[in-house]
Every structure is written in structure tokens, then in C-alpha cells.
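All protein chains but one are shown at their positions in the complex.
Let's turn to chain A:
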Amino acid sequence: MANIIAVVCASYGLAQSVCDGEDLAERFFRSDHTNNWAVLVCTSRFWFNYRHVANTLSVYRSVKRLGIPDSHIVLMLADDMACNHRNPKPATVFSHKNMELNVYGDDVEVDYRGYEVTVENFLRVLTGRLPPSTPRSKRLLSDDHSNILIYLTGHGGNGFLKFQDSEEISNVELADAFEQMWQKRRYNELLFIIDTCQGASMYERFYSPNLMALASSQVGEDSLSHQPDLAIGVHLMDRYTFYLLEFLEDIHPASQANMNDLFKVCPKSQCVSTPGHRTDLFQRDPGSVLITDFFGSVRKVEITMETINLTVPGIPLERFGGEPHTETALAYVDQLPVAQIIHQKPKQKDWHPPDGFILGLWTLILLVFFRTYGIKHLKHIF
């Protein structure tokens, strides 16, 4: 009788562990992308558009921190704010006032700079129609399992985005470019974020599948800037990207935050404009899409102590090893600890051996001691 109960209990316990393993496996294969790309574009030049460059650079930082390497990021900045003659702090671009966070840093790789940021180059990057001489860093080498994040910022209007004060890209052109990408199978899923005035007009014309879009303001509304810095004399960030950056600071590579949280970033009370989003072309439910599916490049490695039979369901295997395993939570190393940058602790000073002065002082003391009390004590020491 007891045997039967024991067997039943054992089989129940083993079945539970198998189900956990399957859940783990289920979560493992939730999204079918294998690599992440990001195309971050700032389209405005001139000193008074400092905030657009700061916007793009802060998204760049977050994306790098969450794991996408520079080789998979195409960064396009239309003007050089860090080395602008009017910048009172050269080689820096700040995103918080009182110069708290320098988003320029010393490891920024800008792929398209200055006058290279044009509508033609942007569309060529997206569609892949670049001349053979283009270096790899300037190409979007995505395939049909790539999740791509596209972030645009600058000055825009109803149905267009202004590039470099001389040309525009229209929402129809953008939608057609995305359709070309879909037909050439250049993306698996694409997240499009735009922070301009009347940004929602830019995603109105999309018609390709697997596109999700966010904008900082609706048609007829202006996106507002956040805070000026009184020492630099410009506005440092736009509101939507500022609150987006704050939201992304809390995301780490293993975070399970999903797109519904992203849609809630910067409500009207903070942003003054109404952010909008579009998910009808996206096949998965936004609640099941992780932020890190687009913003991070998560290595699909999860450390587990259980073995999972992927071929024949339901046959439990023996556990290997007999020693108890500590169930310590395993976590990823923080790749770019921003918190530490902002609030820097003072470094511990290394211990230095006493220098010559102290050695000499000790020698003097010893000599005085032996002089006073006689040399015969010396043998007691050594």
C-alpha cells in the first residue's frame, strides 16, 4: 500500500519537474528571432537641435547596455554636437541637466555622420541596396530571423520627417521601404519608434506584416522638449525620449517587461502630447513581446540544472550527481552599469609600502634602541 503511495508521489513529483522543464523550454522558444539589429537616426543639424542628437545617443546607450554590439547598430547622426564650436563642454553630449549623464562617452561609433545622413542613404540602409564598396559597419546585414529596432528623431510634420533642413521623407516612402524589407525577408519583426512633432502620421501608412510602431505625439500635436540646461544654453532632451530612457534604465537583460509597459511610457500628464502606438500589423500579442526582444540582444543561454528530454515526452531521467545543488539565482553580469556611472563611489586607494622616509625613521629608532640598551640584545631579535 505504502509502495503504491510512494510510487504515485514519486511520479507526481517527477511529472512536476518535467512540466517545469517544459515551461522553461516553452519560454526558451517564445520568439523566433536569432539576432537583433538597431538603426538609430537623428535627422536634425544645427546647435539648437542638440536635443535630437542627445535623444539618439541615449537610445544608443540603452541598446548597447542591453547587449546589442556596435557591429549590429547603425547609428546616423546628422550633426556633431560634441565638437560643435558652441559647446561649452567639448566632447560631451549631456542628457540630464546639471551635466549628470554624458551620453557621448568614449566608445561611441557613429556610422553615418554629418551630411551622409540623407533620405537616400537611410532608405538604402533599410533596403540593403548599397554599393559594393560600402563597409560592413554601414550596412544593415539583417536576415529573416532578425528583430530590428528603428528609432527616428528630428523635426517632423503631418506625413513627413525633415532630414538635414533640406529634404524630407514621407510616410508613404517609409511604408514602401518596409514592404521592400519584408519582401526581401530582411526582418522577422520590426519595432519603429519616432519622436517628432505629429509623429503618429509616420506610421499611418504601414502595410507590411510584423511591424509595431510607437510615436511621441498624434497628428496635430507637437512633441515638446524636456529641460534646458542653463550652462549649455539648449534643451537637452525631448520629453518622450527622456521618459523612455528612464523606463529603459530599469530594464536589464533578463527583464520580463513587455510591450504593454512600453506603451504606457510618458502619459499625457508628463509628455503633454499623447503618445500613440500601432500593433494591428503585428502577429504576436504585444503583452507577450519582451522589451529585450527589440532593445537587447539576449544570448539564448539559460542555465538550468534540470535535464529535459526533448524527444520522448514523459520519460523521466535520473538526476545526475547526488550532492544537493544550491538554488542560487543565476543572473547576467551587468554589462554597462549606468547606476555606477551616475553615482560614482570613490575608489579604494591601494596600499603602498612605506617609502624611504619611513624606513629611515624606523632604522633610526632601532639604532637608538640598541645604542641605549646595548648591542647584546640584538641577538634576541634575530
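One rule holds in what follows: a residue touches a chain if its C-beta (ideal position, glycine included) is under 8 Å from a C-beta of that chain, and two chains touch if they have at least 3 such contacts; residues count from 1.
We take it that contacts and distances are computed from a predicted model.
The UniProt record for the undisplayed chain lists the protein name "GPI-anchor transamidase component GPAA1", from the options "NADPH:adrenodoxin oxidoreductase, mitochondrial", "GPI-anchor transamidase component GPAA1", "MTMR9 protein" or "Eukaryotic translation initiation factor 3 subunit H". Only one of A:Leu141, A:Val172 or A:Ala231 touches the chain withheld from this view, namely A:Ala231. Only one of A:Arg86, A:Arg129 or A:Lys264 touches the absent chain when the whole complex is considered: A:Arg86.
Looking at chain A, the residues touching the absent chain are 46-48, 83-88, 90, 228, 230-235.
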